[in-house]
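Below you will find the structure I want to go over with you.
Rather than the whole complex, this shows some of its chains in their spots.
In order of appearance the chains are A and B, and numbering begins at 1 in each one.
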């Protein structure tokens, strides 16, 4: 693939997106997200050749929200390995991201690491007796490392808002604690969780951060190994089956790529062996996934023949 | 890939499987399946080069059971196109294959075409006012065509047993009928359903039958088009997210291929662009998926580097 071809495709997609009047609705549970400008759209692709091709608002930082769960999962697996799977499952939940129903039926073990409960358990595994600040530092260092960008920061206003309104997450964390599936003080673990969800990244930064999943665990096909190829494949598998909550099947059906969405409107999508993609538009569908970022990725996947299927 | 390399890999896998003492348990709800010999194992791979490489009991017919749902889905989409999705969803259910709970909460619309309720709705779309015999004929013709094998037949003893014990399926069908999501008499639709689940195929036949999903809708990379490439991709996506019931995430995690299992112990797995695979061993895990066919596919995918992720 040539850069020119990819640039042309991205431009065409951006034009199509710009022309759309159906733009979804922003997340409205915190003011920082509710105030989003629905006209925004950005996309960036990090290729196997080391190119970074982008279009639209690709340098604007946005709240990555649940996309951070991909990085915390990677980090937790690096720290405790497969023992993590005793605390969280690997199956699609069939329920909304913040559902507590299965936690009751399945005695405090979340279905997968990408629904809120699962991601809180993963964060708890990272905290592991340390101070929240240290755990958060480790997460931020990892993301900066894989993105090769020290400028990535946490939006503390967003983190504060998350905490103020995070009663369902408080409920999930306490519920897991009741079943012994949370080892640190609830406030510690949730503090870290709210902050890593509040990390702000641009499409460029996010596309770069996802490279290790696209290139067999390396930052580039020939680069140094960050995680094993098998672990990269497995995280991709989880992204495909669980990365869009109860819209995961639909994303696989339409886009055909492993992906992880966040309510900030971002989506990280992986083309194994070929590219890491970040798309962003703040309007969401009813499942909480970006309406137009999904549309953009569907077109990109089709145009480039990138579906894994 | 050379045939010799693939033959060697399959033989090694067959040796590993033969040495295993953990063999799962056969389905026990009908005598024909309960009587299965747990020592049996077969595997067959239809490659893009047109080769058919196989090992073990690859010529023994077994009851394909839910694997037939891949073919009925293909047929129904061919008949009524995307209108089918008004009657059945595209999301993992997070529940066992024969669960009725979501049908109540979601007013009679099954989550996906591979759980029992969804497959019954798909069968109903195929019946579409015709006599059961005609509908069943169409299904059998389609499978024989894609497998290029006129010898494929229905095991009528199995079909009769299915019907005798099919009370949960009777419940599912009547429940959908109550919500207007079944158009034909329950007996008609279930009659066809029980019979297409009772089709018997060998690994060889099944691997050949899956080629159109591996080769962009064609029976071979250069062969005639059976379905569009996009439809093939989409069916593969559904197989990956929903093909193993509440073990779908696990199969994606371990094997990394679209696959569809049946309680007869068979699994059809697709390597897009490269191969169609059928593996069979009658012992099941607690989700109703073949314990050793899964293990064999995991090893094959790893050895050949075939994971889509």
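By our rule, contacts are C-beta pairs under 8 Å (C-beta built on N, C-alpha and C of every residue); 3 or more make two chains touch, one makes a residue touch a chain.
Just so we're clear, the structure is a prediction, and the values are computed from it rather than from any experiment.
The complex is built from one repeated protein sequence; 2 chains are visible, and the structure file as a whole lists 4 copies.
Convention: only the chains that are shown with their structure count from here on.
With each centre defined as the average position of its C-alpha atoms, the distance from chain A to chain B rounds to 32 Å. On chain A, the positions that touch chain B within their shared complex are 89-95, 102, 111-112, 230, 232-234, 236-238, 240-242, 246-250, 252-253, 256, 258, 270, 272, 302, 307-309.
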